[in-house]
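One chain of protein is taken out of this complex; the other chains stay put.
Let's turn to chain A:
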Amino acid sequence: TSIGIRVKDGVVLAVEKLATAGLLADGRHIVKRAREEAQGWRDIYKMPIDGPSIANRIGDYVAAYTLYSSVRPFGCSTLIATMDNTGPKLYMVEPSGLFWGYHGAAVGKGRQVAKTEIEKLNLEEMTCREAVKHAARIIYNVHDDAKDKDFELELSWVCEESNGLHQIVPKDLAAEAEQYAKASILLT
């Protein structure tokens, strides 16, 4: 399960890292294409690509793989978090190529439960630091102990504190978030 939440000052992504085959490779391919698109944009316009444009490019690319019988669609949904002078944005591109902008999005096995949890949050007023804790908690909550083994939680964000750069959430904050997450599942 992976989730993204867009809040007042940034976007937080949280991923449950399991050893899944197949889908991971598709995801890597899309990331590679995204990087090429972003670099191409930079070369022409001498500025970084903005959220709507990169989402559009990825949407078109993914959609192309649904048009021909010689290829198969991508087996993963892609979450795109961006930050520029118009604010933070979160997009999700589905295997059909369809994409929307979201305040909160979830993909994968536990997405139903995750979506419900995200809907309970007041995202408009939340800060990234708070969002990190909630994201960690939700991932821990939806993790299916029966079906899957142990997992590694990966948190990343793009926000004012990170200067608009996408980076892994700083260790101390990530550790704090995981503590909070583990504590909250003990209560439920």
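Operating definition for what follows: a contact is a pair of C-beta atoms (placed from the backbone, for glycine too) under 8 Å apart; a residue touches a chain by one contact, two chains touch by 3 or more; residues count from 1.
The working rule: contacts and distances are computed from a predicted model.
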Exercise. Look at the options "Proteasome subunit beta", "Small ribosomal subunit protein bS16m", "4'-phosphopantetheine phosphatase" or "Serine palmitoyltransferase 1" and return the one that UniProt uses as the protein name of the missing chain.
Key: "Proteasome subunit beta"
Practice problem: Would you write out the residues of chain A that touch the absent chain, in ascending order? | Solution: 35, 39, 42-43, 46, 64, 68, 70-71
